[in-house]
Each structure stands twice: as C-alpha cells, then as structure tokens.
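Moving on to subunit A:
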Amino acid sequence: MTDTDASLLRIENLAVSFGTRSDRARAVDGIDLDVAPGEIVALVGESGSGKSLTARAVLGLLPDGARAEGSIVLAGTQVVGADERTLNRLRGGVAAMVFQEPQTALNPVQTIGRQLIEALRLRPGFDKATARDRAVELLRTVEIPDPERRLDWYPHQLSGGQKQRVVIALALSGRPRLIIADEPTTALDVTVQAGILDLLRRLRDETGTAILLITHNLGVVADLADRVVVLRDGNVVEEAGVAELFRTPQASYTKELLAAVPRLSTTDSREAGTPAEDRVVDLEGVSVVHPGRGRAPAFTALEGVSLQLRAGEVLGLVGESGSGKTTIGRVALAVTPPTSGTVRLLGRDPRTLRRAELRALRRDLALVPQDPAASLDPLWTIDDCVAEPLVVHGAGDRARIRRRVAELLDAVHLPAAAGRRRPGELSGGQRQRAALARALALSPRLVVADEPTSALDVSVQSRILELFTQLRAEFGFAALFISHDLAVVSEIADRVALLESGRIVETGPARTVFGSPAQDYTRTLVAAVPVPDPAIQRRRHSPSEKETP
Partner candidate 1 sequence: SSAVDQAKQASGAAGGTLVVGTLSDLTPSAIYSQSTTSMTIGRLLYDTLIRYDRATGTPQPAVAKSWTVSPDGRTVTLALRDDVKFHNGRPLTSEDVAYSLKTYASAAAASQLRPAAAAVTAVDTADPHVAVLHLAHPLVNLFDLLEFVLLTDRETPDQLKAGEQFIGTGPFKFAGWQRGQQVRLVRNDDYWNGAPKVEEVDLKVIPDETALLNSVRSGQTNVVVDASVQALTPFRGNDAYTVEPENIWDVNYYIGANVTDPALSHRAVRQAIAYAVDRERILHEVFGDTGSVNSAPWSPDSPAYNQELATRYTRDLTKARDLLTEAGGAPAQPLRLSYNTALAPAKSVAAIVQNNLADIGIKVELEPLDGAALTQTLNSGRSQLWINPHGFGQNSPATLATGAAPFKPEGNLSGYRSADYAALVERVWEQPDPDSAAAHAAYDAYTQLLSDEQFVINLVSTTVTNVYTGSVRGVDWNTYKYLILDKATVK
Partner candidate 2 sequence: MSELSHQLEPAAPPAPPGPAARDSWRSRHRFAASLTRGAGLAGVVLVAMVCLAGLFAPLLTSWDPVQQVAGSQLLPPGAGHLFGTDQLSRDIAARVFHGARTSLLVAVIAVPAGTVLGILIGLLATTRPLADLITQRVFDVVLAFPALILGVLLALVAGPGTPTVITVIVVTEAPIVGRLIRSQVLRVRELPFVESARVIGAPGGWVLRRHVLPNSLEPVAVHVALAFSGAIFAESAMSFLGIGVRPPAPSLGGVIADSLLYIEIRPWFAVAPLAVVVALSVGFYLIAQALGKAGRD
C-alpha cells in the first residue's frame, strides 16, 4: 500500500510557520507523508500537534499569516506557492475536505440543495437540471432519506449527523480522488459517529477514494485506517500500518497515547464506594419542561426522573446529546427548578429555602464544568478563581484563604506559580485542574462534573480522571459524573444511569450495565463505541455482525 510512485499525495519536509520574519513560530516542522490512491491514512496526535495545519496546507487553505515551506505534490501538482487559480482547480476536483464542525461548515442561509448545486456547477458539464439530479443522487449516496425534499431544507433543519453527511456529499460533488477529513466525527454522538465512519469506509470501498483522516480518537483510527501517522509538536514520531501500530508501538509517545485511551471496561471489579445512609441527591419523578418561546413548542427535557445518590458515591450519567444529562446536573445544583416532582439536596428541598439558606446549601454543592476555559473568568487569576467560593462564603481572613488556595492547588498538582496566571495562560489540562480545585475549595459533599474531560485529548484526559479518583478518595464527596463517553464513565463510576430523551432507561452498577446491557438502547450505544483495537473493529465490521444504528 505504501507504493511511493503511485502516491496521490506526497508531502515532503513540510513546515508551516506563523508570525513576522523576525518572530517566526513553526507549528509544523518538517513533516513527510504519503497517501496512495484508495488508501486511508490516519493522522493522530495530541491537540496542537499540527494535524489541521498539515491538512489545510494540502489545499492551500492555511489561515492568514501562515506560511508553508517544503513540498506538497497533489496529483502531480505542486501546491506550495501555487496561485489561487491552480489551487481552485485542485480543490474539490482532486482533493476535497470535510471539516470537524458540521454545525458551521454549511452556510446557514442557503438551502443544502443550493449549496450542492453551486458546488456542482463549478465543475464542467453541469447545468441547473443535471446538477439538481446529481445533488439528489449525492444525498442518496450519503444516505439522507427522502433527498428530493431535503434539497430545499436549510442546514438548521437537519440533525448533526445529517449535516455531516451533507458536508461529505459536498466533498464528493467533484468526485475527488482524495478526501481530507479533519476530525469528522468529534462533535457527534457515538451512534452517529459509527454511521459516518461506515459511510467513509463504504466510499473508499466503492469508489476507491483515498482518505486522509485526522482524529485523536484511536478507536476511530482502529476502526477505519489502513496506515497511521503519529504527530507530536509538528513532527512525525511514528508511522506504521494500523494493526502493527496498535500491536507494537515503537515511539514512547505512541505507547503513552495508547495507554491513555480509556476502554469500556465490562469486567471491572472496582470496589464500590462506601455508601453511607444519607442521601446527597434524591430526585423523585422529576420533570423539566422548557416553556415554548415564539413558535417553538414547549420542550420536555426531563420526564419522571427518579435518582438517588448516596454520600461518597459516583454516579455516571450517560446518554446521547440532548438526552438531558446536563439538565439533571442543573437540577442537582439547584439551578434549574423541576417543573414537577420533588428534589431533595442534602435532605432539603431547595424550593422551600430562603435566599440565604440556599446560598448556605450551595456551600456543599460544586460544579466541575465541561469547558474550564469558558467557566473560569478570563480576567481573573487562577488564585482568585479558586478563592472565589471561599471569599463569597466568608471562609476566614485573607491569609487563611491564601493558605487554603495554596493547599488546593497543591492537591490538584498545580505549581504555585500557576496561581498567579490567568486561565488563558494555562494548558487545557491545567485549567481543568484549576476548575477542580475551585470546586473542592469548600469541601463540598456533592460534585457535579459535567463532561469534565470532553475538551481534552486522551493523554490529558487520563491524567485528570486519575486525579479525580484520587481526590474523591481524599475528600470523600459524592459525584454526579456526566459524560457521553461510555468508556470514561465505565472507568470512574460506581453506578451508571442511562438517559434517553429525558428518561432514565437503565441504571445499575457500571460493569453490569455495560457488560450485559438490558435495554436495546444501551446495547446500541455500547456497540457503537469504537474499540481502540483494529482486530476487534475489523471483526465487528464483518457483515454478520454489522449493526445498523
């Protein structure tokens, strides 16, 4: 497969740099890469390693201020330094791109039909009518149901998965020989993700299109790729066939990466926390209905949810996007009042509390947010962020607070110097630690962790999860751990609750639920999780076991 003479794309010694001549920063620093026709090459590596820049360089779409050096030969044409005309001939026709965010990759004010037709009409030989026919055909290829009608729909009328399919259809419109897919499924649910990966595989098998796949999800890599290129800090650290890489990783970084990947553990025998008698969270038949606004109808986000959380216990909440996970978290933090049903937090009904009492109750509740970058005030120092709960609740004088902050930072393994920086000056992992420290400042009895690691790449994620487990042992709080990543939950939770459109469909000890799911929905979810093992994935795709999501 690595026949260099037949390569469709050949990148040699590619460097991408930013900034002025005097002050240059190299983000990509000498990458070599080949893609042969019909081959699927995965580009992996941690965040910021230069994956996206490499991909964009191939189509001459580097952001303003970026400069490429080296050589990129795409179907025999040199891309580096090529003018816009040449590039436009290559773009779409020879190589096309599928971007990460289906929500924004389409023009919101044009129908998808129009966008497809416009793309098609850039190609010779298409008039309005033939372009329309071809657009329908393309939508059918990417398995959009009822394509004739959907042509006149606007992007916002489609689901995330459907939008991503339309983006792929756009990419296919020029019958490219190479599709560059930059994290095409990161924003999607596992079930949807499985469908998209299926589609890509089918494309390659049926049309022989080569795919350069960018991802940091090794499960996806194992699922799809023929060959893997591992990047770190703008350099290639390892390149190997997919089976080989997973079996015998050479570079230490690759090993680290593979080790950090959470696996859906179905045979885990971790001891459950020591359940005390008192219930920290007690939801009885809780429903949350968001009233309709304008023409939008009222929306039931939660329906008859009953849930108990004992002190010291970790309950994992899983489910697809929009299933109501965050809403439960907000109810448990007394932020969203239930429309019906009863809520008791630490034995008290927040609705009956006066303002001061509610604030006192909140001392014992804490939130670890999904995206600490957005959840820490960008203008505050980390010290101040961590100290804020202490100050708000008057927990002692200045000196005591300062000491407590230092202890907390130490507990989350942050250097004291980090305290004087602002959130933007920390790495994602460090920020997440700071958010943890802030949550723990008042020694809460309940921590709601809402997707606390979904913004991080795997290696960082595993370190945070480790820390979380360790801190729970130390502080003994109960936790509601929200995630859509079953693997993560299976590693950390004592019990899990599975949500589907606002209802709890299954609860139980983590290993029971994932090991032997009782419900179809759970089974679908579990099956859709790509396992970072090419062998298993290949087996799964054998026609007999193929699942249709």
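How these were chosen: all candidates are chains of the complex that A comes from, given by their letters.
Things to note:
One rule holds in what follows: a contact is a pair of C-beta atoms (placed from the backbone, for glycine too) under 8 Å apart; a residue touches a chain by one contact, two chains touch by 3 or more; residues count from 1.
Source: prediction; values computed, not measured.
Taking any copy into account, the candidate from 1 or 2 that touches subunit A in the complex is 2. Considering their complex, residues 333, 335, 358-363, 365-367, 369-371, 373-379, 388-389, 392-393, 422-425, 438, 442 of subunit A touch candidate 2.
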